[in-house]
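All protein chains of the complex are present and in place, except for one that has been dropped.
By written order: A, B and C. Residues from 1 in each chain.
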Amino acid sequence: MSQSKFAVDNSVDLGGIRLRNPVLTASGTFGYGTEFAPYLDLRRIGGFVAKSLTLKPRVGNPPPRIAEAPSGMLNAISLENVGVDAFIREKLPAIPDGVTVIASVFETEIERYAEVCKRLAGVPGVAGIEINASCPHVKSGGIEFGQKADLLGPLVRATRRASEVPLLVKLSPNVTDIAEMARVCEGEGADGLSLINAVQALEIDVEKRRPVLSNTLGGLSGPAIRPIALRMVWQVARAVKLPICGIGGIAGPEDAIKFLLCGATAVQVGTSNYLNPAIAGEVAEGITAYAERHGFARVRDLVGALEAWPV
Amino acid sequence: MSQSKFAVDNSVDLGGIRLRNPVLTASGTFGYGTEFAPYLDLRRIGGFVAKSLTLKPRVGNPPPRIAEAPSGMLNAISLENVGVDAFIREKLPAIPDGVTVIASVFETEIERYAEVCKRLAGVPGVAGIEINASCPHVKSGGIEFGQKADLLGPLVRATRRASEVPLLVKLSPNVTDIAEMARVCEGEGADGLSLINAVQALEIDVEKRRPVLSNTLGGLSGPAIRPIALRMVWQVARAVKLPICGIGGIAGPEDAIKFLLCGATAVQVGTSNYLNPAIAGEVAEGITAYAERHGFARVRDLVGALEAWPV
Amino acid sequence: MVENRSEGAANRRLVLRVEGWPGFAPGQFVMLSPGPCGSASRSDPLLPRPMAIYRAQSGEAERSSVRLEILYKVTGRGTALLSGSRSGDRVRLLGPLGRAFAEPDPGEDAVIVAGGTGIASVYELAARLAPRMDVSVLLGAQTRDALMGRDDFSKLGVRLQVATDDGSEGTPGLVTDLLDAAIDAKPTACIYVCGPTAMMRRAAEIAAARGRPCVVSLENTMPCGFGVCLGCATPLSEGGFALTCRDGPMFDAARVAWDRLP
Partner (left out) sequence: MVENRSEGAANRRLVLRVEGWPGFAPGQFVMLSPGPCGSASRSDPLLPRPMAIYRAQSGEAERSSVRLEILYKVTGRGTALLSGSRSGDRVRLLGPLGRAFAEPDPGEDAVIVAGGTGIASVYELAARLAPRMDVSVLLGAQTRDALMGRDDFSKLGVRLQVATDDGSEGTPGLVTDLLDAAIDAKPTACIYVCGPTAMMRRAAEIAAARGRPCVVSLENTMPCGFGVCLGCATPLSEGGFALTCRDGPMFDAARVAWDRLP
């Protein structure tokens, strides 16, 4: 282990998206980027994934949309967003130069997913597209696209065809076999995988004797899900060759490093942005410091650098 | 809401197992019962589920077997137990009269599961059998019995035939559709369902750059998983008529009440027993106090007493 | 943390020394860590708690640091943990956040109606308006003990009236019962309201019936406080939602879809 200081190369390549460093921020937790300007110089991080977009602007669920949980929170925001056209027209231009933006897309039908991707294709400033597969497939009675291989496959195929932009697929954790879903995406030509989305969960108000969320169910995020996310990233890294963006409960540099060691090429910070809007920058700098301390000249050499136990 | 004090009827019927009150303790977190005698009068709780038994005594994984996690812990104890015969011969007789004991069974093959159930059948003091379906099915390369309907169905069928004792099936949370697994168990004649078992997870030691657990993967338990467990209990309660025993992160009476409101007939306290060996008694008494305060004459009237949000 | 003392009932006053404070406008709030930040991080409870800025006084010596006061009530886990913290502890704070109360139109007076912890949101408004116009303040609480900030308000030179549910101080009953008479006395007043939802709704109805403009300060679960999580939706009467943290917490009462508040 080297103690000498040298310039660490922080850059990584996430399925064709070249990132200054491996720390992104997660869709839905970073607005459209500009909200963070007072707290964080966006050039300190690798980039951000914008709030998921639908074809038309949508309003979300009635309140309460949020419930606190042990080391986590539940949200049921639903589809609320400005719509893809307003994003391109108003939100993208407001983002400073030199900031990598990944657009996130979700819809209720495959054709609509593809149409949103088409509109994003070739728009300057869109470095990549992330397909949020955790959206319920309306015709299948609430099951998410990301929960069934035969819904996910066609979705990836259609969105792959819709644009040349690097395509990440964001996987749902609410599955028996995450590796199977990853293989489906790889087979259909995705450039990378993001995982995990929030875990389906429920919180109850015992005094009112009803679910806290007006939507009843919500997505659990935050440190509570981190060990689950790490497991899934580790499983997926062993199942496919695609680069992985690790997500789930990252609250500091150590957490991000765990994902890298498990095989993630980059990470996304989610819920923690709310608690400390500068956290993603601190995570990026902490990774560099760790690489220095442990003698890794390139942060990408940390990816998958996990030692196994003797069997 | 009545403020008057009256004698609350705490008893519940869990698939033919009559319980003094709805609070059990979870398999693997309560040893064989006697370990808790210095801290908790076992008559304060509804009963306990003993450590899962295999046909022959087994030793578990090498250390480290435990990793701490945000609001939870990971364990990879594996199959360590005294074996069904020693349980019947030595452990059961040591348990004081009037304490309801449920035996838990796990094995790597269906025939062995059934054999353990046969040996437990008719043994005085065994009030019920809980089938731990979270055991990897050896021939299917690590997938758990509880993760695939066509492994789970035959398992429930065989163990159902092996004894007349009330049969609970403990479900794995590592599935896409927990309701489907519940329906399989109902179809095969189970008397009740216990859920959830620990969630498959991974924790990394960044300084050693290796998994904390010698087994790499472990089961996440504790408050972190409670919102996931509540969601699954709620889903299962809407899918089947079987009574449910709710498990996952219960740390106090409020948590147990959440499970009852979601449709669980009884609950099991797990990890929290380690932090406070008297907690299960406190949970039981807290439920009674809640019922009194909210004017429920019978604790079982709390089961499923959740109000829905207006749609 | 400079001080954290009981103010009667479950109420407490927190005094923080804050460096680099940019100043604030009445009605703004901060996000406060749920309990002190100890020597190591803990992820439970996770979310920061929104708390109105009661008032902020410049430090004597150092220009950049202020004494920031917060009046809070212990209601759940986060506020209970906060109540256990002591002088010398550190808390994490983000703010000031949210929009300020809109000032009354020229020539208008102000009637401020506040109940429970809502009182903490309106002190600064009363303090800033009092030198410039005629201000009536109506404060409500369940009991005399639970009444926050009474003594501070009585030093402001405002017309102060109190109502308590049990009549242990001031008029027995709801503070909104005093509103009609206050409007009678100041027919051109703008009405400012902060308190429990039912109380704000009632006050808004009275103001509407009397044709007076009414501004309410709403609460909502707020994970971020600065408009990014979309968690704090307030349903609007025109349809759709506003974000309580970014578009509020102050709203024109007529814009709020009271029926669709949880």
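FYI, a contact is a pair of C-beta atoms (placed from the backbone, for glycine too) under 8 Å apart; a residue touches a chain by one contact, two chains touch by 3 or more.
Everything numeric in this text was worked out from a predicted model, so none of it was measured.
From the options B:N10, B:T29, B:Q200 or B:Q235, the residue with contact to the unseen chain in the full assembly is B:T29. Across B:E80, B:E109, B:E285 or B:D301, the residue that sits in touch with the chain not pictured is B:E80. Not every partner is drawn; the one left out touches chain A at residues 70-71, 223.
Listed by residue number, the positions of chain B touching the unshown chain are 28-31, 35-36, 51, 59-73, 75, 77, 80, 214, 222-224, 251-252, 271, 273-277. Where chain C meets the chain that is not shown, the touching residues are 35, 38-45, 76-78, 80-81, 83-84.
Everything below uses one rule, namely that only the chains that are shown with their structure count from here on.
Taking each chain's centre as the mean of its C-alpha atoms, chain A lies 36 Å from chain C.
With centres taken as mean Cα positions, chain B sits 33 Å from chain A. Residues of chain B found to touch two or more other chains are 70-71, 223.
Annotation for chain C: residues touching 2 or more other chains are 43-44.
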